[in-house]
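Note that one protein chain of the assembly has been removed; the remaining protein chains are unaltered in position.
Moving on to chain A:
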């Protein structure tokens, strides 16, 4: 391998890793706040790419129907649980958040789409359509079992992923899509031609990580999310509702997954089931950070991207095997490094 090829592979790897980093950060966010390892995260990223492709082709995406169905289901469950708790006075609020708001988003997308909007608007529409999915799934699937063990939540999460892949096939069809590049610019960096799309991916990852950092460090809502992650009982005693913190975490997380989906769509062909590998590789990155550290997750994800890039050059067929084999030494290292955690919890 010459140094030129190594540089190309490294830059390519960093770009792929930046996409994984966004998903990994979202995975850590949702895990720390809700204890759910949200496996369908990659599916959300893939669905965003498919949504954008449908909008580009002037077709109304299947995401709309998916959001409507999930909204109706979530509203129904919310009404039943409010009735059981004798809290029907909260009904208008529930109808607004679980029914009116998601339907309004779909309606707005449908109306806007007919006006043949420019690319920037289509990007916003795709993100708007995708963000309600994870919070609605949270209400339908995870909230009733919120006090379950991490293992139970993970098992349900895996099942949910398979359900979503099935729904993806139903709503988007079996065809793969590749969207137009968001920019045609390119520049030379250290003697290697770097495409504008690659730069955009890295810049977007940096910007969104930075925004998240500002959100967590400088806003009360951000701090309340961190508090829920650090100490659930303590945060409840401050009046922070875990369910609400969870919804915000899912909203933010799906926004990040959505952005990564948009960024990856012009580079890779995305199918209804492409999300699994994206999510799994981001998960490997998140594990490097111990599922709790955002910088750790981002660094791990970029590492996975670079490794994947070099592995695919050496042996394209084995690249996924090489990446996932990485998980074994990392897990051994993490389990050795966290020997003291149980004692700390006892305290």
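Here is the rule we go by: a contact is a pair of C-beta atoms (placed from the backbone, for glycine too) under 8 Å apart; a residue touches a chain by one contact, two chains touch by 3 or more; residues count from 1.
Following the convention adopted for this analysis, contacts and distances are computed from a predicted model.
For the chain that is left out, the UniProt protein name among "NADH-quinone oxidoreductase subunit K", "Paraquat-inducible protein A", "ABC transporter ATP-binding protein" or "Succinate dehydrogenase" is "ABC transporter ATP-binding protein".
Of the candidate positions A:237, A:317 or A:336, contact with the unshown chain belongs to A:237.
Of the candidate positions A:1, A:111, A:151 or A:220, contact with the hidden chain is made by A:220.
Residues of chain A in touch with the missing chain: 86, 220, 223-224, 226-227, 230-231, 233-241.
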